[in-house]
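Here the complex is missing a single protein chain, while all its other protein chains stay put.
Let's look at chain A:
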Amino acid sequence: MAEVEIKLLNKVYSGNTRAVTDVNAHIRDGEFIVLVGPSGCGKSTILRMIAGLESISTGELFIDGRKVNGVEPGKRDIAMVFQNYALYPHMSVRRNMEYGLKNEGLPRDQIATRIAEAARTLQLEDYLDRKPRNLSGGQRQRVAMGRAIVRDPKVFLFDEPLSNLDAKLRTQLRSELKALHRRLAATFVYVTHDQVEAMSLADRIIIMNAGRVEQIGTPLDVYERPATRFVADFIGNPSMNLMTGIVAEDRARVVLTSGPTIALSTEVEAAPGTSVDLGIRPEHLRVSDTGGADLTLSVHMVEHLGADTIVHGHIGQDAGALSLRVDGVQDFREHTQVPLAIAPGHLHLFDTQTGQRLNCA
């Protein structure tokens, strides 16, 4: 069990390709941290630097208070679960799990105890003598986790461990993983590009884009108060409606490029005339039956998902794209106009220039 402290971490590949820029993070003892972002955002690079598989260009990395910049992967007291499982194909499940312990020089009886315990936890007892090729994807993933658990490391690292599995198995293993974290109370660092995994697993999420950290916060934090336009757009499905506009003279309204003016509940901390992106989540729009509409949606396409209905369309006649999410099955006709009201207190404003959040209601 340990803390991981990342200070001003940078990764520059030869030819000046920057993979990671000035990343700072403090991962607490026993915390489940998920690094999330689009592919190529540097999240895996950070994980690999924590593991010691990738060298650190500049910056410092501490595991349990010890600076590990130049330390070999095997001496960092970490375990890693790979996307392709990376099981040793010529060894049985048991030998796969033993390998690290033997290298550590642990006595035989202790190795046997640890493997028995891990096998019980992961329901692998019946498969110990099989070769990886005779296991299903889910079982292989469990073996990969078993190999990490028996090591009893300070930090567990996961590199997109569920992305090779089908959707149903993924959901199942997700809850197993969460339960495992509770039981072990160890520090988990988990990389994924799947925001559902990030939201459901994490104590805190680190959202990355183009090698930089966009926001660090709890799942609800990043959902309710996205720090940047990128986070607002990245988290949430269907993603947040983002509309360009300009702050009005009184700083309490935004005039959208597509026409309508949206009233804010408080003044925005930006000069009048500032270009802004106004964000509203599809679920925070509702059909206005009183007539006082903030926006008008021309319906283009309706998705009936059973639990909810998602309506895609445009603002007004043919301006910016807009989507609406309502509960249950509701009937919308294509090519009709629907007046919408914005739920108060759910507007997000971002500076168009910097992409940073502007404080307001």
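Methods note: a residue touches a chain if its C-beta (ideal position, glycine included) is under 8 Å from a C-beta of that chain, and two chains touch if they have at least 3 such contacts; residues count from 1.
To be clear about the criterion, contacts and distances are computed from a predicted model.
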Fill in: Protein name (UniProt record) of the chain left out of view, among "Fe-S cluster assembly protein SufB", "Recombination factor protein RarA", "sn-glycerol-3-phosphate transport system permease protein UgpA" or "Tryptophan synthase alpha chain"
"sn-glycerol-3-phosphate transport system permease protein UgpA"
Item to complete: Out of A:G40, A:G59 or A:G100, point to the residue that touches the absent chain in the complete complex.
Response: A:G100
Worksheet entry | Residue among A:M49, A:I78 or A:L322 touching the omitted chain | A:I78
Discussion item. Using the document's definition of touch, tell me which of A:H90, A:R120, A:R182 or A:H304 contacts the absent chain.
Written reply: A:H90
Response to the item:
The missing chain sits against chain A at residues 51-53, 72-75, 78-80, 82-84, 86-90, 99-100, 103-104, 131, 133, 147, 151
